[in-house]
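Left out: one protein chain. Kept in place: all the others.
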Amino acid sequence: MKKGVMRPGHIQIRVLDMDEALKHYVDLLGMIEMDRDAQGRVYLKGWTEVDKFSLVLREADQPGMDFVGFKCVDEVTLDNLQADLQAAGVSTQEIPAEDLKDCGRRIRFTIPTGHSFELFATKKQTGKWGINPRNPEAWPRELKGMKATRFDHCLLYGPNVAASVQLLTQVLGMDLAEQVLDPEGKQLAGFVTVSMKAHDVAFIEHPEPGKLHHASFFLETWNDVLKAADLISMTDTSLDIGPTRHGLTHGQTIYFFDPSGNRNEVFAGGDYHYPDHAPVTWDVEQLGKAIFYHDRQLNERFLTVLT
Amino acid sequence: MKKGVMRPGHIQIRVLDMDEALKHYVDLLGMIEMDRDAQGRVYLKGWTEVDKFSLVLREADQPGMDFVGFKCVDEVTLDNLQADLQAAGVSTQEIPAEDLKDCGRRIRFTIPTGHSFELFATKKQTGKWGINPRNPEAWPRELKGMKATRFDHCLLYGPNVAASVQLLTQVLGMDLAEQVLDPEGKQLAGFVTVSMKAHDVAFIEHPEPGKLHHASFFLETWNDVLKAADLISMTDTSLDIGPTRHGLTHGQTIYFFDPSGNRNEVFAGGDYHYPDHAPVTWDVEQLGKAIFYHDRQLNERFLTVLT
Amino acid sequence: MKKGVMRPGHIQIRVLDMDEALKHYVDLLGMIEMDRDAQGRVYLKGWTEVDKFSLVLREADQPGMDFVGFKCVDEVTLDNLQADLQAAGVSTQEIPAEDLKDCGRRIRFTIPTGHSFELFATKKQTGKWGINPRNPEAWPRELKGMKATRFDHCLLYGPNVAASVQLLTQVLGMDLAEQVLDPEGKQLAGFVTVSMKAHDVAFIEHPEPGKLHHASFFLETWNDVLKAADLISMTDTSLDIGPTRHGLTHGQTIYFFDPSGNRNEVFAGGDYHYPDHAPVTWDVEQLGKAIFYHDRQLNERFLTVLT
Partner (left out) sequence: MKKGVMRPGHIQIRVLDMDEALKHYVDLLGMIEMDRDAQGRVYLKGWTEVDKFSLVLREADQPGMDFVGFKCVDEVTLDNLQADLQAAGVSTQEIPAEDLKDCGRRIRFTIPTGHSFELFATKKQTGKWGINPRNPEAWPRELKGMKATRFDHCLLYGPNVAASVQLLTQVLGMDLAEQVLDPEGKQLAGFVTVSMKAHDVAFIEHPEPGKLHHASFFLETWNDVLKAADLISMTDTSLDIGPTRHGLTHGQTIYFFDPSGNRNEVFAGGDYHYPDHAPVTWDVEQLGKAIFYHDRQLNERFLTVLT
């Protein structure tokens, strides 16, 4: 949080059929539907999040991510960061307040991997869902499915990973927590954080720009990862891989797909990061173990994307 | 325990190199080395087992299982069961006491799947390992690796599964806890128990007789399965599949290989069985889910063996 | 199961107010209401139990246990055990079928600690609740509260523990799994099992006969014990002690009270027993640690009852 960026505050994901998508994100993942807007977008959040929403679903013809937005501490910080971006030669666009319901103005820009990023400082706060703000219980009894606690991060595929990492760290004050290097020292993957989490956004080098590998949601325990896996099976949801552990971040994870083909992750645990931590480095020869710590090899889908 | 058979009491496994095998079973699985004999066989046990040993390793040119032995409540029961086996047309052979060190006489016979089974009633009891028998602590502090608590069961491949199940249930008083049936009702897999466990021995139909699919060891929790998976990776041990859950028995599991190519399982949880429980039945069309509940498909090795 | 007794099949508990009791046992513990009878009794079960019910609640002026019943493998066994009881000088009474709805005849007798015990062999089987009997999922999605899986055992207080243990082991074929002895070798507590569980019924020496210390229900994991504790707090349920571990059996436990003042336990884990296991013995000087392994001292309620 060196320059006032706090966390990934929202992600807008395209889904082919909203009813199917809500069944998936609400009944299976346990996200809470908070609102809808005139465009038909649906706003959701995990129960521990104090802001009104973190996941926006938009019905469209193609799956994927429209944008990911990071929340800053205040509007002044937003102005400063916009200036810093422009000074670094990055074009920015201001999206007016209320374009996303109950959200203030957003500063949008494209990073070198081809993804739409946003900064914002203001969003309606509704508090943690299902528990009293005063003398709060440990958790709400009404949670569904996987009981996802929050939108945590996304993994993005595109070219110029090193340049995107550089922009986020040098201009926006984020930290490089983990990386994968090839024998020549080229950064093939970069895991970037703005606070103690092992990643708030991650990148893997890939020729096509602007790709979403997965949106990730946090669970409390490895036991919850097991139950998530069970629910994936019970609901005939398409599984990618897991339960397993990542080498990078050491999080305990499972990958699966929403009905539109967007990959989701739910995970628990994982390492923590402070600004004085040197980046954790994995060598590309160990990429299999870096991604899937137990199998120590990438499954086909992962390999396909990486070529 | 209708006829006095209590549990799988030991399994003798062939290993290509004893030192490598011990590194695997002692340092990685956490089995305790209890003794060796003049033939060079090594005797091990899990820490919760009161008998002196449950796993016997024998150095040989080929991996696999020599025999699995079931412990009966007393010597009279052993005589009765030998008579019952003979009355059912099964040839029996008596192995004298001390052929296995500190073990009484064993009644050996071959079941229709081609596996060597034994019954015995007497084995030296050394008590649980590492804790005082009086006012016992919850667990010993000196356990290694996966901290396997006991040899639990084995899964055997061979022809005539139904006939083997019938022998064990009708002559030896065991129960059929779970099974896989094809559309004509043929039993392709049978999970047999002598007490509350979901299986003490399991069979899958396979043209070659006498094959060992895996020997299985019990862990306390799903957390221990994760740590087992981590240790498999840290020690560059060959992983088969997991962590995952089985559909059959619903145990939480991981499969991997010892240095000789014998498959091991460590697992936690799973359903319980009583004699008045109808067998749980899975249809062969659901075999993928029955074996690997999350992936819902067999991995290649499993398919190869089944054809 | 030496003589065909399989498990504790039901317990009838007196409650002061049925609506309050159901809120407790159904909404909080997660037992399933299965039926009611003309007397107003309500029949419940845990989801993993194949018999129709295991917990019977009866509205009355005083809390406590009416009786606990053990299920036998068949009606012939029931006749044999009745004869054995009578031969041992124990009076038996036959309660006709359908006195408990969908339950066959029950043989009732009083044990030396003053408790009403029953044997029965026939009860309607409705299968596990909420999952398909064929190709069954791992667990039902509709469970409430603590998700208790089964009625597991009860702990009874009364005089003549040693005589009750002797009756159950010598006449009914049960096993003594664990015990507490005073310096003169008098049995102050006896934990009795009929299968692999560390206890199916337990006794603690106490001057007043026929007392119920607690009825216990099984959970899957230590994580579930934590969530049970959380729910106890959220619902302002009266807590006795826990989460903690017992020394005896080493189960992971929490004690609390139903609205009528009956103590409940929910627990996970714990040791296993086979007929050839010597009883685990705790010395009375270690009673605090034997009961509450972490605190190593009895709380006041426990001490009061023991004097």
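The letters A, B and C name the chains in turn, as written, and every chain counts its residues from 1.
Note that in this section a contact is a pair of C-beta atoms (placed from the backbone, for glycine too) under 8 Å apart; a residue touches a chain by one contact, two chains touch by 3 or more.
Keep in mind it's a predicted model, so treat the numbers as computed, not measured.
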Contact list for the unshown chain, restricted to visible chains: A, B, C
Which of A:K23, A:R58, A:K144 or A:H277 contacts the chain that the document leaves out: A:H277
Missing-chain contacts mapped onto chain A: 1-2, 6-7, 48, 50, 71, 73, 125, 127, 133-136, 138, 195-197, 220-222, 245, 247, 250, 269, 271-272, 274-278, 280-283, 286, 289-290, 293
Touch residues of chain B, complete complex, unshown partner: 137-139, 141, 221, 223, 230-231, 233-234
Contact set of chain C toward the excluded chain (per top definition): 222-223, 226, 229-230, 232-233, 239, 242-245, 252, 254, 289, 293-296
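The working rule: only the chains that are shown with their structure count from here on.
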Pairwise touch network: line, ring, star, complete, or other: complete
Chain whose Cα centroid lies nearest the overall Cα centroid: B
Type of chain B:chain C copy interface by residue overlap (half), same or different: same
Of all other chains, the one whose Cα centre sits farthest from chain B: A
Separation of mean Cα positions, chain B and chain A [Å, integer]: 44
Centroid distance [mean C-alpha coordinates] between chain C and chain B, Å: 31
Residue numbers of chain B (touch at least two other chains): 222, 245, 289, 293
